[in-house]
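See below for the structure under consideration.
Excluded from the complex is one protein chain; the other protein chains are retained at their positions.
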Amino acid sequence: MNAKGNTVTAYGDTRGDGAVQLSFTLPMPSGEKARQAALVLTARMGLQDARVVLMDPIDPGFTYFVVYAETRETVDVSTIQVHEVAYEAMEPEEINRFIRETFGRKLVVIGACIGSDAHTVGIDAIMNMKGYDMHKGLESYPEIRALNLGAQVPCETLAARAAEEKADAVLVSQVVTQKNAHLKNLTRLIELLETEGLSEEMVLIVGGPQVTPELAKELGYDAGFGRGTFPGDVASYLVQELADRESRRE
Amino acid sequence: MNAKGNTVTAYGDTRGDGAVQLSFTLPMPSGEKARQAALVLTARMGLQDARVVLMDPIDPGFTYFVVYAETRETVDVSTIQVHEVAYEAMEPEEINRFIRETFGRKLVVIGACIGSDAHTVGIDAIMNMKGYDMHKGLESYPEIRALNLGAQVPCETLAARAAEEKADAVLVSQVVTQKNAHLKNLTRLIELLETEGLSEEMVLIVGGPQVTPELAKELGYDAGFGRGTFPGDVASYLVQELADRESRRE
Amino acid sequence: MAALNLDEAEVGRARRAAARIAVDTLSQIEGKTTVAVERAVLRLLGVEGMTPEGVPWANRIVDDLLARGLLDRGAAAWFVRTLVSRGDSPAETAKHMALEGLDDEALPEVEPGELRDRMCSLAREGLDRVDRSRGEREERLARLGRGPEPLRYLIVATGDIHEDVVQARAAARGGADIIAVIRHTAQSLLDYVPEDGGIQGVGGTIANRENFRVMREALDEVSEELGRYVFLTNYCSGLCMPEMAVLGAQERLDVMLNDSMYGVIFRDINMVRTFIDQHFSRALLARAGMMINTGEDNYLTTSDAFQKAHTVLASQFINEQFALLSGLEPGQIGLGHAFEISPKVEDSFLHELAQAQMVRQIFADCPVKYMPPTKYMTGNIFQGNVQNALFNAVSVLTNQTVHLLGMPTEAIHTPHVHDRHLSLENVDYVFRAMQHLGEEIAFRPGGRIETRARKVLADAVAMLEEVAGTGLMEAISQAMFADIARTRVGGKGLEGVVEKAEDYCNPVGDLLKEERTAS
Partner (left out) sequence: MAALNLDEAEVGRARRAAARIAVDTLSQIEGKTTVAVERAVLRLLGVEGMTPEGVPWANRIVDDLLARGLLDRGAAAWFVRTLVSRGDSPAETAKHMALEGLDDEALPEVEPGELRDRMCSLAREGLDRVDRSRGEREERLARLGRGPEPLRYLIVATGDIHEDVVQARAAARGGADIIAVIRHTAQSLLDYVPEDGGIQGVGGTIANRENFRVMREALDEVSEELGRYVFLTNYCSGLCMPEMAVLGAQERLDVMLNDSMYGVIFRDINMVRTFIDQHFSRALLARAGMMINTGEDNYLTTSDAFQKAHTVLASQFINEQFALLSGLEPGQIGLGHAFEISPKVEDSFLHELAQAQMVRQIFADCPVKYMPPTKYMTGNIFQGNVQNALFNAVSVLTNQTVHLLGMPTEAIHTPHVHDRHLSLENVDYVFRAMQHLGEEIAFRPGGRIETRARKVLADAVAMLEEVAGTGLMEAISQAMFADIARTRVGGKGLEGVVEKAEDYCNPVGDLLKEERTAS
């Protein structure tokens, strides 16, 4: 952050220089006209001092550009709203103890990769014994009953099982985002859970490499976890959120 | 170019998708706040649907981002002003014949790398016998007397020699652009040539990897050549420009 | 060539165990057919078209037969009997059966000899179309030639075939030798081929005859432009595996992804169904002169690439034996291999090198399709290009046959037009810079590289012998591949498996077998 209080901007090698690198393709043959078009496009982004450092013909109809330019925009970080999932990181033993002491019963967590999405590695990383990068998954928590339904689970199946198991939390994974496939699936699920009156009762958690906290909120989920999440993150959040809800209910 | 006449925009995998890749560093620790700041900055560029695909801590004070987003801007290519250096590409023999027939004398071309810039490879590539990428330099043209003054030539020296040799063209190279060193040097040279009344008499050509036709014009040079220029490009332009001037004078 | 000193006896043991596994598995499915095989047969006999609701005639006919418990004699017989009784063309017959249903009560029996003859001659017509395709490929290849190995294999996956064409053309001009049109995410679980090309795919493009044609035409055009034959690939997998084989073979695809276990493990398709479908498909692909690509690379996305390297090798042996038993020539058996060890592992390059060279040596007559890093790619597209560079290095060093180009954006999106461009530049440079490196270096005997290869081979032998003991289906139930368990009675599509009746007949299968043994 620089002298002007809390504002920041991009940094290359001099405070405030605003250095930004861009790349993109234009559907036109390479040449001076294309280079100018690239500069116009960059200027439309409000960037200054743009330099086309690469103009590479991909084929007669497409040209690839690498551009360096400078932004004059700054961001006042004190005004930034963080949709961060709020929780204190806890160790597995702590979490288990917390569950015993706070709820006096095992928590039930049900997870799945919904729709046509078959990428289970992410949800497995969170739920299965093996876990992720040496962090064991929720199955390894004695106080959590973790049910992982796996790949390509229809939303209906997941909602039905969640109701049947009286789950405390539903964990959904979505990895394929092309043509916004994830938005469609996630919206479908939340609508289903709402019509069945389950969305209030359970903590709804969504995860995946392109999931962000703000996306989760927007779609009506309680929390969203992205790349590099560990099982402990999810468990810590979950027990704290459930305890909160309990105390609010009292 | 797409259906809407002459407008183009960036292209990833679907016409009109506006796909753009960016990278930059923010001077703040990595975390949700930084991610949001990166998104705000991207939004300020008018970009939509921004996704932070990499948030990498460089050190406690800096975070590096890779962002994919979509621009909604389009460029109407029919309105683009091309500052292109206008000439027809000619073969060396053609050029020599053209000189003999049009001017009836050898042309004198003087070149240098001015100021503190010692990068001679570029000017050598254009002027010296050896040339560049199998294209021989101006020294190899029987009808051109090519004087290459080399590295770190003071503007004064170049101007004086140009006057002394009654040069037809001055070729300046500028490679170092940090802190706009090249702008300072090039401005200094043009001022000098102007005060000495040489700028009208000679064709003033500037070159270097970050030189563009529009930059050359802005600074008052007749033409600018960037990366990947061949000696033949310069020679073709030069003889055509000199012939034009001659005919205008008549 | 940098060669590893491997124990040939161990290789022999592995191959013998794999042969036992394949023979044993095939023996368990011998008396069975599937709805997909029967649909494929109908397609070969000339059944093409769909109902106004978009249901393919082949599905209507086969579903009808299945529902009535008549499929056990084979769809061909019913089709030909109807055709004979109505005196119609195959097309008209198909339309009638699809729209009006089978009139089995009223259908007169046809004399067995005549029935056979008619079935055979229709099947032969269908196969003629396959043979013509093959002939045309051979003619074009002879005329245009193809790029040097490793062949550059690039993916297009925009979801829209016309956009795919734009991207494929750019890729070919940049040096692609093989274009793979990635298939719509959900398609493999559809028990029919969506004929309607207009559907917008997700994560890939709908695979059907029309789309195959569009791309084939575009690649033929660009092949002529470039003076180099550009291959086309799609998937021969999922619940419609046998039908995809028919479409691919007839529309001159050159390569198809076809694995003996991929669908079971990664799509939860029933294993009995899969083994039947696979066996028929491969026989047809063999006839079409196409290359198959197996999918062992996928195991390493769910299990650890370092610890489970031997499962890849074991599976390659099994896939090879299944392929040989279906009539594929070694030169058609493109085994899947991958560069997937975590970049955090020390000496990961040495291990990858050892494994890649080992596979090249063990399967010297088979092409190998070498897959790039995927799982450990991140949003760091710059570093991704470096991971791909080392992958490219191993590939050229060990002289792989087919090289799937890694994308810097692997962890982000299906490739954009410039992602491919950057990857082609990467490969161009690395292949050129290291062109003859393989000829110039030798591995230290008993060193880290050789030791790694020997260990993986030994583990694969042990695994194969264990699997030969328990049987492949049991091994899969024990999650021995990809750390994923599937049971014999679980998974999708089991309801489409049918016990053959005494008088079951599959004229296509018979022809394929006969003409193979004849040649």
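Miscellaneous remarks
Labels A, B and C are assigned to the chains in the order they are written; within every chain, residues are numbered from 1.
Please note the rule applied: a residue touches a chain if its C-beta (ideal position, glycine included) is under 8 Å from a C-beta of that chain, and two chains touch if they have at least 3 such contacts.
A quick note: this is a predicted structure, and the numbers were derived from the prediction, not measured.
Considering C:18, C:390, C:475 or C:512, the position touching the chain not shown turns out to be C:390 (whole complex).
When the full complex is taken into account, the listed residue touching the unshown chain is B:209, out of B:16, B:31 or B:209. Where subunit A meets the missing chain, the touching residues are 11-15, 19, 21, 51-54, 56, 66, 68. Seen across the whole complex, the unshown chain contacts subunit C at 2, 343-350, 380-383, 385-390, 393, 408, 422, 425-426, 429-430, 432-437, 439-444, 447-449. The chain not shown here touches subunit B at positions 23-25, 56, 58-59, 61-62, 64, 115-118, 120-121, 124, 150-152, 176-179, 181, 209, 227.
Just so it is clear, only the chains that are shown with their structure count from here on.
Look at where the CA atoms of subunit B average out and do the same for subunit C: the two points lie 51 Å apart. With centres defined as mean CA coordinates, subunit B is found 43 Å away from subunit A.
With centres set at the average Cα position, the gap from subunit A to subunit C is 34 Å. Multi-chain contact residues of subunit B, defined as those touching 2 or more other chains: 11-12, 15, 19, 21, 51. Among the residues of subunit C, those touching two or more other chains are numbered 157, 378-379, 411, 413-414, 416-418.
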